[in-house]
Structures are given as C-alpha cells and as structure tokens.
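Not every chain is included here, but those present sit where they belong.
We just call them A and B in the order they show up, numbering each chain from 1.
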Amino acid sequence: MKFPSPVSLQWIATLINAELLGNSNAEATGINEIHKVQKGDLVFVDHPKYYTTCLNSAASFIIINNKDVVVPDGKTLLYTTEPFEAYLKIVNHFRPFNPSKQMISDSAVIGESTVIMPNTFIGNHVSIGNNCVIHPNVVIHDHSVIGNNVIIQSGTIIGSDAFYYNGKKDRDVMYKRMQSCGNVVIEDNVEIGANCTIDRGVTSETRIGKGTIIDNLVQLGHEVVIGKNCLLASQVGIAGATTLEDGVIIWGQVGITKTITLGAGAVVMAQSGVTNTIKGNKVYMGTPAIEAGDKRREYVWVKRIPELWKKVMES
Amino acid sequence: MKFPSPVSLQWIATLINAELLGNSNAEATGINEIHKVQKGDLVFVDHPKYYTTCLNSAASFIIINNKDVVVPDGKTLLYTTEPFEAYLKIVNHFRPFNPSKQMISDSAVIGESTVIMPNTFIGNHVSIGNNCVIHPNVVIHDHSVIGNNVIIQSGTIIGSDAFYYNGKKDRDVMYKRMQSCGNVVIEDNVEIGANCTIDRGVTSETRIGKGTIIDNLVQLGHEVVIGKNCLLASQVGIAGATTLEDGVIIWGQVGITKTITLGAGAVVMAQSGVTNTIKGNKVYMGTPAIEAGDKRREYVWVKRIPELWKKVMES
C-alpha cells in the first residue's frame, strides 16, 4: 500500500512507539509485506530467520525487534519489541475497517450501462467500469477496481481477506490476522464464474489480466497475478503471490502453490498439483506436476511392474 | 433451444445477413450447439476442423463461413463470414438478456407449500413446484424449471452461464462468450447442498434426475445430465455435456471430464479423475480412474519396487 502522501519517519516512530536507528529525517511512501516491498516502503520483521531477507530487501525502512543488527547503508530501522503490532497500527491508521451498512456504498463509482443485479453488496471506494454485468448475491469488497465489459456471476466474492496470519505459539491468541490493506484489480473483458473467491492483496494487489475467463468455484489467493487471456476451469485453487503469465490454461481442480510463476502459454491438465515455477508453452500433468509426456510414460512404466517382476522371477 | 414457433430461413438469412445455399423455403424449429443438435435445428460452424461434423450432424441448417462446401441433401447452408456473430444475433433475438430488478420476478411461478427463504433471487420465467424449500441466499436464474419436493440449500446458484467460449487469437477480444439460451431442469425429490453451482445448458438443458442427492460445493457444467437416485458428495466437479445414468455414486472431490457417460450404478471413489466413458455397476478409483481392484493392485506393485530392485541387484 502506498500512503496518500509521504509520511515522516518521526511521525511513524511516535505512532508505533519505536526507536529510530539510522537516518531519522527520511519519509516513507508506503508499507508492504516482504514479497511486494519497494523502495520507500516500510516492512516489518519479527523472526530472526527473516532478518537478512528484510534487511537486504528493497524496503527503505525496517520495523524490527532487534537493535543489534547492522543498519544497512541508506536504510533506517524502527526498533520495537512488537513489530507485528506496529504493522497493524500503521495499516489501521491508513486503511481503517469501516464496514458499509448499505448494499451499495455511496463512495462506490459505477460506470454507464453497467447492470448490478439484486442482493449484490458493493463496498466503499469500489470502482466499476462500463458495460459490466454483476449478477445477484455478489460481494465486492472495499477498494476493488473493476474495468469495462466485466461479467461477475452470482455468489462470487471479490476482495475477501487473505489467509495470512502471524503465528506465535506462546501467545494467548496463537494466530493473529495480518490486516489486509491491498485490493483486487480486474481488467477489461474479464469474466468470472459463480461462487468464486478472489482474496485481495495483503499489502499490494491481486490482479486479473484483460480478457481472462474464470469458471465457477475458483479460489485465488492474495497477491495472485493472472495475465491476459488465461483460462481457469472450475474448482482451481491458486495460493498467495503466484503469477500466471499471459495465455496460461488451467483445467479443473488443479492446485497451484504459493509464490511461483507459470510461464506464458503453459497448460496444466485437470487435478494436477503445481509445486514449482514452470516454463511456458508446455503441457503439465500430475502431482507434483511434470511435463505431460513424462507423466504419461511414468503411468506406462507403473503398469509394467508386474511384467518386470515376472521377468526377474523367471531369470 | 426450440423457437416458440417455426421460423422461415429467409427471415433468419435477413437477420444475420447470410446467403442461402440449398432449399431456401424451409423453416427452422430451433438452434443448438453441435452436441445437442436435432433435425430442424440451426447450427453454426466457423472452423474447417469441424465442417464435416456439422455438415453430417442432425442439423438441417448450417451457418458456415465457406460457400464452397457441398450442400448435403435436404440441408441448407447459411453463408456468412462470421457464423459465431450470427449465432449470437439469433440467440439474443429469441432469448434476450433481460435482467430482473426484483428479488422474485413477477413472471416466476411458485407452487403451493413451497418455502422461499430471505435473500433468495428468482429470475424471469422460473417455475418451482410444490412443497419445495429454497434456503436463504440462493440464486435461481431465468427459465429454470424445478419440480416438487425439491430442497436447495443456502448460497447455491442454479442456471449460471456456461464456461463455453469462442476463442480466436487474432481478435481484439480473444474469447467471446457463447451466449447461453439453455436452462436447468430439476426433477422431483432432488436435494442440492449449499454453495453449489449448476450451469444452465448452452443451447439445451442441464438436468438432474428424480431423487438425486447432491452435497455442498458441487459444480455441474452446461448440459450435464444426471440420472435418477444418484449421490454426488461434496466438491465434485462434472464438466460440460457429461451424462451420469441412474444410481451413480460419486464420492468427494472427484473430477469428471466433459462429454462422457458413466453407466448406471457406477461408483467412483473420492478424489478420482474420470477421463473416459465407464461401464455401470463397477467401482472406479484413481486419476485416470480405473477399476478399483486394478488400482489397489497397482498401489501394491508400486510398494514392491524396492524389493524388486533388491532382487535384481542380488542376482
């Protein structure tokens, strides 16, 4: 999330009750979680395992629970014993949860010739383009951005909260929600089926590219990025921060793990499980998914085990 | 879809700006996509790969982008450079999208002792029989036909649009929706769980047979036909135009591909993937699904590979 305008580090340090280590006159332009962090951003880290990643990331300002680490050149640390609570405080300040009591929020902007059918909820600061059809019983959460000629079928949820938690075993509440401040962006000519769930970005955006078509009961995690002209069949699930490049085709009930990339034109056969980044313009199959030709040969080999056994017994 | 009454080919040719080749005095009784086409129907074809199939189908009238093919005996061609656009024009003429603004459309007919719970949307020309319970937040789209003693649980969508598109890479909009003019027919004593999605037929009907019971989060594609007294457990997905005969049992998370048939009394174990037509009265397992006994033996053989390896190494 970018702040509406740059914010002085001194002000943030006061808000979260942190001690500044390094250049204290800088200004932060936003806050992001580690996968999406950019120059000018704040990031937080509370586990030594991730110190190095965060200190070496693009983030300019690191909220951290250790004051003995070396401050990287040109960066500033904000020391506090509870970096996660500090993160929540900043997010809640800039993007407070302000639940709309109306079916269609006054702050929503809806384009010409767009049809909103009954029972659909449209949250605060949502923007919908022209010539869209939003079917009944859809939910579009705050800050979603939807282009032109988009169809969203009945019962679909746009911008639900991510399955993204800060876990600590020795705390009264073990898992604490990482308050989302991101959103969902749906480009022109996208069509989304019925009863899908599209989580919003935790700190950045979940994006569906122009002309992509999605079937029913599909799950897209936070910060998933889908390219242009992709096809996703029914009951597909894609975990957080994974990227599908343009023209990817995913058949039914496929699962795709988090933070990987599927190259342009890749095709994944039904019920496969994609566990690693894969190259484009090839067909994949199985769990874990491998190239379809290799998988088919593997099936043949498995069926030949009895024959092999017989040969060995007879030799 | 059948037309309300037969329509002269001359009138259709004018509507879609096509040239008639063959008997131009005939009348068309309906329009259907290739899987469901009948005598008297129009069908369209725009790819040379499918010319022969369409010309030899039951269709009497073929909308085609090639005037040099041989007109089959007793049939008529309607030549146009854009058969898909012509199809859309005909469908939109006879079944225009006319979104209801009411929760329950005035043109819906609801039987005696049927309970419609709050927040449920019932579209135009829907018919619901007697003694049904339609739970909250259900969506029943236009032209659905529901029998007596039917239960539809909360959040389920009946008659969503099919995942069925005309794709062309060299066009500004690569995938264009095949406008659906079919519907969903649910026979007596059917029960459907929560948050399911039942797509309507693209040009024909999706049908659920008498006494069939469906669990939660199940997906049925367009033109799927389910027989009588079937059981479908949670999270099952069935792709377009597939048929389940009577008494089929499908356990949880099974995926079934398009345009195949599962014989009467077939049982498919959980998480299987059915990729081909299968015979009735047998049990199937695995992806691709094979007879359960064969699959179990395969598991045992895989576990014996290390033993086999040892034997070979020692010999």
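Everything below uses one rule, namely that contacts are C-beta pairs under 8 Å (C-beta built on N, C-alpha and C of every residue); 3 or more make two chains touch, one makes a residue touch a chain.
For clarity, every value in this text was computed on a predicted model and none was experimentally measured.
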Total copies in the full complex, given that 2 are placed here: 3
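Just so it is clear, only the chains that are shown with their structure count from here on.
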Geometric centre distance via CA averages, subunit B-subunit A, whole Å: 32
Touching residues on subunit A, where the partner in the complex is subunit B: 115, 117-119, 133, 135-137, 151, 153-155, 189, 191, 193-195, 211, 213, 215-217, 229, 231, 233-235, 252-253, 270-271, 299, 302-303, 305-306, 308-309, 312, 315
Subunit B to subunit A touching residues, read off their complex: 97, 99-103, 119, 121, 137, 139, 141, 155, 157, 160-161, 163, 165, 173-175, 177, 195-197, 199, 217, 219, 221, 235, 237, 239, 253, 255, 257, 273, 287-288, 298, 301-302, 304-305, 308, 311-312, 315
